[in-house]
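My questions will all concern the structure given below.
Of the protein chains in this complex, all but one are displayed in their positions.
Up next, subunit A:
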Amino acid sequence: MGRTLAEKVWDEHVVRSHEGEPDLLYIDLHLIHEVTSPQAFDGLRLAGRSVRRPDLTIATEDHNIPTTDLDKPIADLVSRTQVETLRRNCEEFGVRLHPMGDIDQGIVHVVGPQLGLTQPGMTIVCGDSHTATHGAFGSIAFGIGTSEVEHVLATQSLSQARPKMMAVEVVGDLPAGSTAKDLILALITQETTGGGQGYIVEYRGDAIRALSMEARMTICNMSIEWGAKAGLIAPDQVTYDYLRGRPSAPTGADWDAAVAHWDSLVTDDDAEFDKVITIDASTITPFVTWGTNPGQGVPLSGNVPDPASFEDDNERIAAENALTYMGLTAGTPMKDIKVDTVFIGSCTNGRIEDLRVAASLMKGHKVADDTRILVVPGSVRVRLQAEQEGLDVIFKEAGAEWRGAGCSMCLGMNPDQLMVGERAASTSNRNFEGRQGKGGRTHLVSPDVAVATGILGHLAGPADLVQLEKAGA
């Protein structure tokens, strides 16, 4: 019987397999940031261990990094200590670090692909649940806890029980005006936050093939939001075109050997998945969340649901709690919801393509009164690229704030936070209670919806902007 892409990549990385034990997997790339690594390095020191493969390890600073006053030291002393701890640890253990101020600093999941370190057929881990982003290249990539970070530092391997395999068959084509973000948000609502639990998920089908590399990263990035161990997409010409010429991509004969191997990794025709689910891309319209987990979503054209409409007790109670927290009333049209802050950025939607889309929609408009738009590039290189293309000028002319690179308001570990009761439309990945600031209220949206919302002051889609333009003309 044939094997799936994920099974092939898994099998290639088994260091040791023994009855009754999880497989010991070799890890090709270990990404590190300041938040989940200090206790791991401490563990190494206590045990007198070293980093086994500093040459397969790379660190950057992202979660705590301010996006303003970049020329000054980090004002929050606790944040500063954490960042300085990472610097000391990287120095002591010989790990390459891209600190604040470095041209390759940025969100760890933007930096890896940008450097060409993320390639097909790899195993990639990071102490961050959005590591599945790298699965867009056809790698098995997943988030780990700090004990596992220590384990990988010490052994370059990880004990892992083999997950089950799931295929998400995306049939049909995404309509114009609908994006990869809308597709993944709709899928998470369809499958709920636990639907992918125990599975590595392969996103397949023509609609996936038609996506750019960065849109594929948006899809894989949110695999964890429906509970999947990892999400991946088979490598193809789109992948190779994106990768070729990047600093760490293979060259010459190595490139040819690599591509030949990567081509062989795609799922065999006779491979069997443990589970197959289907979603029709042609039915996808702009999609937003109304609640406090990423599975509580609805089309932008819909209404806030009535908790009584949920049959499952847990879901009904969760919906009641969510509406209370979000300050929403059942039946309210989503487009009537006024928004205070729009956040464009994060490892989900903070790459150059996202910023290009945002700029193209924002051009010639002004941010609504009483609303602010923050545009936070995913990395310093994304920021520089955007400035080279003049995107920053468009943002600033519209009245949006153009910031430095980092995780920023996605989780508000830096000063970019919502106030109590403040409502945001955010291109990030989590709408949990307090995620973007204590008492803050988050609606997850695509960059397209984010821009339209920021200009109109309430949840809105690109089609509403066209209406505005017509009315103006």
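General observations
To be clear about the criterion, a residue touches a chain if its C-beta (ideal position, glycine included) is under 8 Å from a C-beta of that chain, and two chains touch if they have at least 3 such contacts; residues count from 1.
As a working rule, contacts and distances are computed from a predicted model.
UniProt records the chain missing from this view under the protein name "3-isopropylmalate dehydratase small subunit", selected from "Carbohydrate ABC transporter substrate-binding protein, CUT1 family", "Cytochrome c oxidase subunit 3", "3-isopropylmalate dehydratase small subunit" or "Aspartate carbamoyltransferase". Between the chain not shown and the residues A:Lys8, A:His151 or A:His365, the one that touches is A:His151. When the omitted chain is restored, the residue from A:Leu232, A:Leu411, A:Ala425 or A:Leu456 that touches it is A:Leu411.
Hidden from this view is one chain, which touches subunit A at 15-16, 20-22, 24, 26, 28-29, 35-36, 38-39, 42-43, 47, 49, 52, 54-58, 63-64, 76, 78-79, 81-82, 85, 94, 96, 116-117, 119, 122, 127-129, 143-148, 150-151, 154-157, 159, 161, 193-194, 197-198, 224-225, 227, 229, 248-250, 254-255, 257-258, 261, 293, 295, 314-315, 317-318, 321, 411-413, 430, 432-435, 438.
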